[in-house]
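== chain A ==
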Amino acid sequence: MPAEVLDARDIARALTRISHEILERNKGAGDLVLLGIPRRGVPLAHRIADRISAVEEYDVPVGSLDITMYRDDLRMKPARTLLPTEIPAGGIDGKVVVLVDDVLFSGRTIRAALDALSDVGRPRAVQLAVLVDRGHRELPIRADFVGKNLPTSLAERVSVRLAELEDDGSVDSVAIGVPAPATKGESA
Partner candidate 1 sequence: MKRHLLSAADLTRDDAELVLTTAAELRSLADRPIKKLPALRGRTVVNLFFEDSTRTRISFEAAAKRLSADVINFAAKGSSLSKGESLKDTALTLEAMGADAVVIRHSASGAPHRLAHSGWVRSSVVNAGDGTHEHPTQALLDAFTLWRHLGDSKPGGLEGRRVAIVGDVLHSRVARSNALLLQTLGAEVTLVGPPTLLPVGVENWGAETSYDLDAVLPKVDAVMMLRVQRERMQGGFFPTPREYSRRYGLDGRRMATLQDHTIVMHPGPMVRGMEITADVADSSRSVIVEQVTNGVAVRMAVLYLLLGGSESESNE
Partner candidate 2 sequence: MTSTTYLLKNARILGGEPTDILIEGGVVAGIEPPGGLEARFARTSTSGGEGAEVIEADGLIALPGLVDLHTHLREPGREDAETVETGTRAAALGGFTAVHAMANTDPVADTAGVVEQVWRLGREAGYCDVYPIGAVTVGLKGERLAELGAMADSAARVRVFSDDGHCVSDPLLMRRALEYVKAFDGVVAQHAQDPRLTEGAQMNESELSGRLGLAGWPAVAEEAIIARDCLLTAHVGSRLHVCHVSTAGSVEIVRDAKRKGWNVTAEACPHHLLLTDELAATYDPIYKVNPPLRSAADVEALRAGLADGTIDIVATDHAPHPHEDKDCEWAAAAFGMLGLETALSIVQHTMVDTGLLDWAGVAERMSYAPARIGRVADHGQPIEVGAPANIVLHDPAATRTIDAAESASLSRNTPYAGMELPGRIEATFLRGRPTVLDGKLWGGTA
């Protein structure tokens, strides 16, 4: 049975803090673009954008960046369904792009996202915001903004639920547990 480590309030607080850190680091919201990595990075990016807008009275462009075709394990698994890539109208050239994802683990997803991003345009800078950093990096990648550092063992599985993506009316949570042998972890 997975144990909840963050509840809805914890998540809300973490996102608020990340939003402020982004603003502080970038001295305002002037040329920010938030790109969520589907699936769960996308609603998180929107939530952060809402928080920034509330503070700055300015709509931060938000989009999504699918990294499926850039994955380095494509050949090892059945073809994956593509998820939407939506680049805001102003593009990303010269902008500060903040990539948003739910869990940072091996770093391979972010590596793929950086490749995908370079095919879309040339940002002035790229930063990374994650809700949870569970460690075990396999690439020299680190997050700029972290909601919660969560030490885990490799066998454990971190599952993030976000209300926007759940049909069953469940609320936000981050839980940790050891999956039954048959289930596939998604926290990479």
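Here is how the candidates were picked: all candidates are chains of the complex that A comes from, given by their letters.
We take it that a residue touches a chain if its C-beta (ideal position, glycine included) is under 8 Å from a C-beta of that chain, and two chains touch if they have at least 3 such contacts; residues count from 1.
It should be emphasised that the depicted structure is a prediction, and the values quoted were computed from it without experimental measurement.
Novice: Among 1 or 2, all from the same complex, single out the one that touches chain A.
Specialist: Of the listed options 1 or 2, chain A touches just 1.
Novice: Along chain A, where are the residues that touch candidate 1 in the complex?
Specialist: 66, 68-70, 74-85, 115, 119-121, 184
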